[in-house]
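Here it is, the structure in full.
Only one protein chain is missing; all other protein chains are in place.
Should a chain be cited, it is by its letter among A, B and C, assigned in written order, with residues numbered from 1 in that chain.
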Amino acid sequence: MSDIRVLTGPEVAEHASRDSCWIIVHGKVYDVTDFLDEHPGGSKIILKYAGKDATEAYEPIHPPDAITTNLPPEKHLGAIDASTVAKVIKEVTEEEKRRLALLDARPPLDSVINLHDFENVAKMVLPEKAWAYYSSASDDEITIRENRMAYQRIWWRPRILRDVSSVDWSTTILGQKSTLPVYISATALGKLGHPDGELCLTRAAANHGVIQMIATLASCSFDDIIDAAAPGQTFFLQLYVNRDREITRKYVQHAEKRGVKGLFITVDAPQLGRREKDMRMKAVDDNAGAEVQKGQDVKKDQGVARAISSFIDPSLSWKDIPWFRSITKMPIILKGIGSAEDAVLAYEAGVQGIVLSNHGGRQLDTARSGIEVLVEVVTALRQRGYFPDPKFEIYVDGGVRRASDVLKAIALGAKAVGVGRPFLYAFCAYGQEGVEKAIQIFRDEFEMNMRLLGARTIDEIVPEMVDASSLTSHFVMTPQDNLFNNTYQPLALAKFRDAKL
Amino acid sequence: MSDIRVLTGPEVAEHASRDSCWIIVHGKVYDVTDFLDEHPGGSKIILKYAGKDATEAYEPIHPPDAITTNLPPEKHLGAIDASTVAKVIKEVTEEEKRRLALLDARPPLDSVINLHDFENVAKMVLPEKAWAYYSSASDDEITIRENRMAYQRIWWRPRILRDVSSVDWSTTILGQKSTLPVYISATALGKLGHPDGELCLTRAAANHGVIQMIATLASCSFDDIIDAAAPGQTFFLQLYVNRDREITRKYVQHAEKRGVKGLFITVDAPQLGRREKDMRMKAVDDNAGAEVQKGQDVKKDQGVARAISSFIDPSLSWKDIPWFRSITKMPIILKGIGSAEDAVLAYEAGVQGIVLSNHGGRQLDTARSGIEVLVEVVTALRQRGYFPDPKFEIYVDGGVRRASDVLKAIALGAKAVGVGRPFLYAFCAYGQEGVEKAIQIFRDEFEMNMRLLGARTIDEIVPEMVDASSLTSHFVMTPQDNLFNNTYQPLALAKFRDAKL
Amino acid sequence: MSDIRVLTGPEVAEHASRDSCWIIVHGKVYDVTDFLDEHPGGSKIILKYAGKDATEAYEPIHPPDAITTNLPPEKHLGAIDASTVAKVIKEVTEEEKRRLALLDARPPLDSVINLHDFENVAKMVLPEKAWAYYSSASDDEITIRENRMAYQRIWWRPRILRDVSSVDWSTTILGQKSTLPVYISATALGKLGHPDGELCLTRAAANHGVIQMIATLASCSFDDIIDAAAPGQTFFLQLYVNRDREITRKYVQHAEKRGVKGLFITVDAPQLGRREKDMRMKAVDDNAGAEVQKGQDVKKDQGVARAISSFIDPSLSWKDIPWFRSITKMPIILKGIGSAEDAVLAYEAGVQGIVLSNHGGRQLDTARSGIEVLVEVVTALRQRGYFPDPKFEIYVDGGVRRASDVLKAIALGAKAVGVGRPFLYAFCAYGQEGVEKAIQIFRDEFEMNMRLLGARTIDEIVPEMVDASSLTSHFVMTPQDNLFNNTYQPLALAKFRDAKL
Partner (left out) sequence: MSDIRVLTGPEVAEHASRDSCWIIVHGKVYDVTDFLDEHPGGSKIILKYAGKDATEAYEPIHPPDAITTNLPPEKHLGAIDASTVAKVIKEVTEEEKRRLALLDARPPLDSVINLHDFENVAKMVLPEKAWAYYSSASDDEITIRENRMAYQRIWWRPRILRDVSSVDWSTTILGQKSTLPVYISATALGKLGHPDGELCLTRAAANHGVIQMIATLASCSFDDIIDAAAPGQTFFLQLYVNRDREITRKYVQHAEKRGVKGLFITVDAPQLGRREKDMRMKAVDDNAGAEVQKGQDVKKDQGVARAISSFIDPSLSWKDIPWFRSITKMPIILKGIGSAEDAVLAYEAGVQGIVLSNHGGRQLDTARSGIEVLVEVVTALRQRGYFPDPKFEIYVDGGVRRASDVLKAIALGAKAVGVGRPFLYAFCAYGQEGVEKAIQIFRDEFEMNMRLLGARTIDEIVPEMVDASSLTSHFVMTPQDNLFNNTYQPLALAKFRDAKL
């Protein structure tokens, strides 16, 4: 309709102060002066880009339309003439050089043989901030590790002498076909780790018949992801509910219109957890060379996670469920249930499923693992005649690294298992191919495990196949008698003749 | 009334032997010759200052009036003419230089994001002796660590979909308002770690509406602390009962008169524990260059703790409770209960509360943690109809480092939780501001945890929110098969191409 | 019958491509062109030897008759004139030099005093690939270690004051005399570790009256082993069932004819497990200097294990048992039972015994140990009146390193225990003498343990002698509070005067 004003680099550069602060994002110029104090990440980080192009910093940690949504139209000043913007010659730090060398030297993809490998490569090749954001969990990070440990408290009781020449581990999730009893769970800010962000997941999922759950906080916009889909590709949507319900309504209905098959409402994050690795990263940044100062801004140490999540509504409650039912026909799943009581309430509220999850250990620390909660949930539902019920599916996520883990969850009553970080790390390390390799590893492990368990189909994975009697035991080692340990001399093996060898 | 005699440095210096030993403390001269053998810390340490100014050594480890109380008036020789005392040029050791450099380099306060950080900074910047005294615990230091570990045997069962837009973690303790369900528990000898000593706590507590418990063995005198209080600031008093009950009576009644709101009588310390870190410190000092000698003074290896505590009455018993009731109207709380039996006796003795505590692991080693004892105490009291009872409050202390720990104690029946060392370390590391930051961290953690638990007020923190079934399990790892472990080769991750990276 | 054609080195060397690929094995020339794509280990490894002598690579990992069996007679081109084949001068790598130096420096055999010592020597002196193949287990290698750990959850209740001047630990296994309640369990590819391969076991077993179980995948041919036997020496046969049952029938009947006394059918390996150490070895090999490539051959990362096992029939089932019964009179034992249910089925199927085993941790990871399964199996059989039954023997294998372990299994109901890797490592390290020393160590340990238990014969090893109440506890340590651990300062011992000492 209107002519678009075109500005030049020098014009923008004049507005580089707290009193008048313009920035360039994606080729557009914005006046953010009045917004400085409202910015969830603090004003300081914006002021770093005052009068300059902020796109590179903006991109991975904001939903693409964040700036257009939050700034009133009159602050949209126009387009920038790219040729007039001084190129910033970024100095490559030693740290960054080392990272790039590591990226170059990463193991060939076919030497990657398990999901841990992806994580290790990602840890080495990711920018520090991205690794901190992805890997961090809350408080003492006990729950994130417990998520993994819990699977080791479940032991197999395999069956033998069954004809397992062909085994089939495909299933349906919310009635949708899936080649694996696994879906790609939502993780945020994919572009921090790979320029293609979540599209790596979308393309790999298409090739292998796996369902992707799209995150509200994805770096790629919802439509970009859907546009990249193969025909008939299945998606679920993870939803953080906005304080402004109208925004949520539009978002959900748009998703339904574009064919999303399930709405996973996150219910374990009325406020994002304190994630210290992420917070440290922020602190390091801001405090470089700083003195101990008095009365500093509290927001400083909140990390990326809190900065991007201020829109989430802490007042969300059971009362809101009917409203969701009223705005969409998609199956509704509550993601983040942590007790039998809430599983029963969810069933009685008429939703189509629940995810037993502690948000990858990123929210309440020392919350139990999904797999442990599963046992009490299935017991409680069964007692009330609510389980099994084909119209109410139970999922689990957190800590899964092996097909064997997935099968344990299925034996205990889960319909499928969500896998988040491993796929994220796979694309951070190797892009789309990494994700495909991860799926292939799962396939290979499923084949082997089902054969070794004597199960030909997912239905033959039954509770009797596991011994989960140690699952609820939370042992902590009694503090050691260090003096005794220091004086005890461990046994040694027979010595080789030349100690120098 | 009388003229005060003024002495000179050289005059004092003439009395520098066991036969005639004068010392200067706080500008006064004392003849301590006859007291040498009675000194709880041994005569040797006094003789080091014979004929000299002993103030610096005296100050942090004696109640301010110790010398005036213990020496008869005729041994108070008069004032010193400061100008006549030779200044001692203290050589700064390499150790001390390193410490001061560390102090200078300590992390900026706003990079401190949890209570552990304070402890780590304190460990690095405190004089060795102070760290040894504060951090030490008894025997093998198993209980001090168990205090922390016990909280990790309690796991959350959080609730979701409750409107947690506003959450409130304030409470009352003995009827007094507290912005946190936490009080500052008594710790001794604060000036060992910071020149302002316990006043750092007082000032921070005032700013944040937190209650401070004043220690009998504080470095700052009781009145100095009360004088520094803000109007209406609430204090409790921790009491070591003196062998001379008259001293105790005066002390308690004085406290009540000055507005103290609760009397916490320590009942777990008829004798102070053997604290080896503290004892080692003493030994190092005395034995520098010493030969192995026969028949040495036993007292030598007793450390600071025992030296300062000889006045405590080991005969204190249940029979004394009515006497306490007779001398004060303050609520009486027994601090240091470790079994259900004694909790029942306490209730029946008519006191107003108990602290389930093992004295921060400093007394009986392998005593159970307060949080573990809490479960049996609540069960026993409930069986007798003594719980809940608004007139009888239960507190817990020991091992708390997260708001999450506090909330677990509350879920299991505690009214509030005492936190000692973390606040102590906070001021050792950063003075009053450190304590304020510690309180702020608690606030931030309480907010997050209550939201994530689905609890809007302290009352909504209920027993069903925790799984404490592993709490009484005292697991000790079976000794390892070291030969097996030495031959087992752990799995490795995929290798990067250049091993040098 | 026919003249044998004799070929020369240069003639063979002309066929060194994918289009025409001849190789020399054991002095014979074969045309493997058409077989390249069928080779379970991939074509690449064969092409490495195209036109050359492949014997050295072929030998340790193929049954001796593999090539003659798999290639049709017309591809058997004739004999080679050895004098015409160019000798390959193998470059000795630094790695190999180091290995040979270690071999030379290995501990004198009489300083070897336990079975762990053999494993350690083997680890140091074996070629990397051999160590990887032997030591590897599946997935996270949890079960292989659990196999050992489980024995440490069983504690002795010894008896005293019994006349133990003479003790006897001999027994019978399937009616055959054995000087130990231990048999040598089947392990594959012995020539990878020692040029004499499994013959080392055969000769040592003969000298000590121990029974050897011959592996289907032994490097030495079945007949070579039987030919090396002493008169009356007892053997069992481990059987992988071939997809082509006729091959299996012939193999079994041949074994029976040659005097084998028991048929142990492996039932826990319809597909071989993913063994990452073995897979890594393969990957390292193939990827030396390789770029990250797209769409690579999946088979590449399968390791030795899978390459050699493609003939195994995954359709084997309970229905096949009568067929086995029909082709042999040997006792039939099912090797690889992991649950009480299958033990009951086995008994009811009329077999003569079962081995409670998880295949040395090489198949289903987090499967329970044989010793743990033993308790539930004995209980279930006893409940049905199936135990004890002299016609149905129960064996256990996995993780045994001490006579004490064997006796625990016997106390819990096992007739004997299979020991595989320790004997394998013994001959890898010291050849036949190593195996003899291993047996001698067992004897010495049996004597000591039986005396200390107060048991004069194997029959006196009774269930009351063990406390196995912790056996089913699968304790996993709650993740540690690393921040707490980092700030806690462990107690120190008294310091020596000169720290430099």
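We take it that a residue touches a chain if its C-beta (ideal position, glycine included) is under 8 Å from a C-beta of that chain, and two chains touch if they have at least 3 such contacts.
Fair warning: this is a prediction, and the values are worked out from it, not measured in the lab.
*Asks:* May I ask which residue of B:46, B:267, B:407 or B:424 touches the chain that does not appear here?
*Replies:* Considering all chains, including the one not shown, the answer is B:267.
*Asks:* In the full complex, which of B:17, B:457 or B:472 touches the chain missing from this view?
*Replies:* Only one listed residue reaches the unshown chain, and that is B:472.
*Asks:* From the list C:37, C:74, C:94 or C:110, which touches the chain that is not on show?
*Replies:* Candidates C:37, C:74, C:94 or C:110; residue touching the omitted chain: C:110.
*Asks:* Determine which one of B:316, B:414, B:438 or B:455 touches the chain that has been left out.
*Replies:* Of the listed residues, the one touching the omitted chain is B:316.
*Asks:* Counting contacts across the full complex, list the positions on chain B that touch the omitted chain.
*Replies:* 98, 101-102, 105-108, 111-113, 116-117, 120-121, 124, 138-140, 142, 267-271, 273-274, 276, 279-280, 283-284, 286-287, 290-294, 296, 298, 300-301, 313-318, 320-321, 334, 336-339, 341-342, 345, 363-368, 472-479, 481-484, 490-491, 493
*Asks:* If the hidden chain were put back, which residues of chain C would touch it?
*Replies:* Those residues of chain C that touch the unshown chain are 106, 108-111, 113-114, 140-142, 144-146, 149-165, 402, 404, 430, 433, 440, 444-445, 447-449, 451-453, 464, 467, 469-470, 473-477, 482-483, 486-487, 493-498, 501.
*Asks:* Considering the whole complex rather than only what is displayed, give the residues of chain A touching the chain that is not shown.
*Replies:* Its contact residues with the unshown chain are 114, 116, 119-120, 123, 135, 140-141, 145, 148-149, 152-153, 276-277, 280, 283-284, 401, 475, 478, 481, 483-484, 486-489, 491-492, 494-495.
One rule holds for everything that comes next: only the chains that are shown with their structure count from here on.
*Asks:* Touching both chain A and chain B: give me those chains, sorted by label.
*Replies:* Under the touch definition, chain A and chain B have C as mutual neighbours.
*Asks:* Which one of A-C or B-C makes the same contacts as A-B, at least in over half of the residue pairs?
*Replies:* A-C
*Asks:* Examine where the copies chain A and chain C touch and state whether the two sides share over half of their residue numbers (same) or under half (different).
*Replies:* different
*Asks:* Quick check for you: compute each chain's CA centroid and the global CA centroid, then name the chain with the smallest gap between them.
*Replies:* Of the chains present, the most centrally placed is A.
*Asks:* Could you work out how far the Cα centre of chain B sits from that of chain C, in whole Å?
*Replies:* Taking the mean C-alpha position of each chain, the two centres sit 60 Å apart.
*Asks:* Identify all positions of chain C at which a residue touches two or more other chains, and write them in rising order.
*Replies:* 116, 120, 140, 276, 280, 283-284, 475, 478, 481, 483-484, 491
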